[in-house]
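Note that one protein chain of the assembly has been removed; the remaining protein chains are unaltered in position.
Per-chain residue numbering starts at 1, and chain names A, B, C, D, E and F are given in the order in which the chains are listed.
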Amino acid sequence: MAVKPIGDRVLIKIKESEDKTAGGIIIPQTAQEKTQTGIVIAVGTDADAIKVKVGDEVMYDKYAGTQVKIEGVEHLIVKMSDILAVLE
Amino acid sequence: MAVKPIGDRVLIKIKESEDKTAGGIIIPQTAQEKTQTGIVIAVGTDADAIKVKVGDEVMYDKYAGTQVKIEGVEHLIVKMSDILAVLE
Amino acid sequence: MAVKPIGDRVLIKIKESEDKTAGGIIIPQTAQEKTQTGIVIAVGTDADAIKVKVGDEVMYDKYAGTQVKIEGVEHLIVKMSDILAVLE
Amino acid sequence: MAVKPIGDRVLIKIKESEDKTAGGIIIPQTAQEKTQTGIVIAVGTDADAIKVKVGDEVMYDKYAGTQVKIEGVEHLIVKMSDILAVLE
Amino acid sequence: MAVKPIGDRVLIKIKESEDKTAGGIIIPQTAQEKTQTGIVIAVGTDADAIKVKVGDEVMYDKYAGTQVKIEGVEHLIVKMSDILAVLE
Amino acid sequence: MAVKPIGDRVLIKIKESEDKTAGGIIIPQTAQEKTQTGIVIAVGTDADAIKVKVGDEVMYDKYAGTQVKIEGVEHLIVKMSDILAVLE
Partner (left out) sequence: MAVKPIGDRVLIKIKESEDKTAGGIIIPQTAQEKTQTGIVIAVGTDADAIKVKVGDEVMYDKYAGTQVKIEGVEHLIVKMSDILAVLE
């Protein structure tokens, strides 16, 4: 059983602040700020629009997407156009 | 007698919170929050735009569509673009 | 003498709440709510855009269109894009 | 001397409430409501867009257009897209 | 020395209320209302878009354009799409 | 060293009110009003869109562009579509 995004949407598992330092990039933030990075869990059906792949760590627009909890873990479904960058 | 959506619209039977756990996906929510999943009952006439089929369990945008009761049961007519994902 | 809609517009005779049950579809509503179904009386000149025909019972978007009384009966002129579904 | 509408615009002579009954269509209204029908006096230069002809009685969107008095008589210049229907 | 409008813009010399009667069209107005007619002084460089010529008396949308005084006389630079009609 | 506008943008040196009379065009204004004319200093890279050249005196939309001081002098970077006219 899985959540399969439609079209140009991407399912992202939101990263907690403490594990965001892999690779040396640290985004210091106050406790009130929501982290804006996550791991791509599934991509939509529109192959032309999708520019990321499952497993990519991505940054996304702070106000983008729709939140959903899957087995208790916070996820986000965002449009490809709301993904700003890949962390490589 | 049936409700036949027009164009890129889809008729969805809104799922109640308690039966949303089939397949292991649980979306915990407060009583005030409306569930955002449902079952596709009928699809519109625009075959190119329609990416779901009757019987699919889908997630949709919280503020999307027009509510309608059919034989006492809450349904929603949404545009295809407001359907976020299929639950498989 | 008749009202001939232009382009992608459709002339609808608004159904009263009490006669909306033909075919088993009942949309319970409070007295304050306007019904959202009607019968197509005339269609516009844009044959490509028009997806309904005279006599169809249709559901339409609650805030759509322009109201007009014809011989004392409430009608609505709506764009095709505001018609959600046909009741068959 | 004449007012020649440009492009997809149409010049309409606004009908007074009392002479709107020709053909049996009566739009009862309170004194405060502006009538929404008129007679086409001149059409614009964009032949593809113009779907009415001089002399047609038309209904138009209540908030459409720009009012202008010509020799003391109230007229309206509206875009073709604001004309809802022809009364035949 | 001249003001040469760019693209689909037109330079109009705003007519005072008292000289607007040439040709029999009178637009009675209160003193507070700005007249909406003028004479075309120069047209832009986009020949396809420009539908008026220098010397035409035109009506334009009340809230259109940018006002500019040239040698003390009030002018307006408007887009072609804000010109409603030519007075012939 | 220079500021090179990108795409359809133009760099303008804002003219002070007192030197705007070259050529006989005077735009009287209260002290509070910002002048809306200037000299083109550099043009963007999109040759198709750019309709002015370096040295042109231009009028531009009052609320257009981004202000920047270069060596203490007020400049403006505007899009070509915000330039209304050339003063020749």
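Annotations for the structure displayed:
Following the convention adopted for this analysis, a contact is a pair of C-beta atoms (placed from the backbone, for glycine too) under 8 Å apart; a residue touches a chain by one contact, two chains touch by 3 or more.
Fair warning: this is a prediction, and the values are worked out from it, not measured in the lab.
Seen across the whole complex, the unshown chain contacts subunit F at 1-7, 9, 11, 45, 66, 68-72, 77.
Within subunit A, the residues in touch with the undisplayed chain are 23-28, 36, 51-52, 59, 61-62, 81, 83-88.
Following the convention adopted for this analysis, only the chains that are shown with their structure count from here on.
Fewest steps needed to get from subunit A to subunit F, stepping only to touching chains, is 5. Interface of subunit B with subunit C: the two copies contact each other largely through different residue positions, with under half of all numbers used appearing on both sides. Chain centres here are Cα averages; for subunit D and subunit F they lie 43 Å apart. Centroids of subunit D and subunit E (each the mean of its C-alpha atoms) stand 24 Å apart. Shared interface positions of subunit D, defined as residues touching 2 or more other chains, are absent. By the document's touch criterion, interfaces exist between A-B, B-C, C-D, D-E, E-F.
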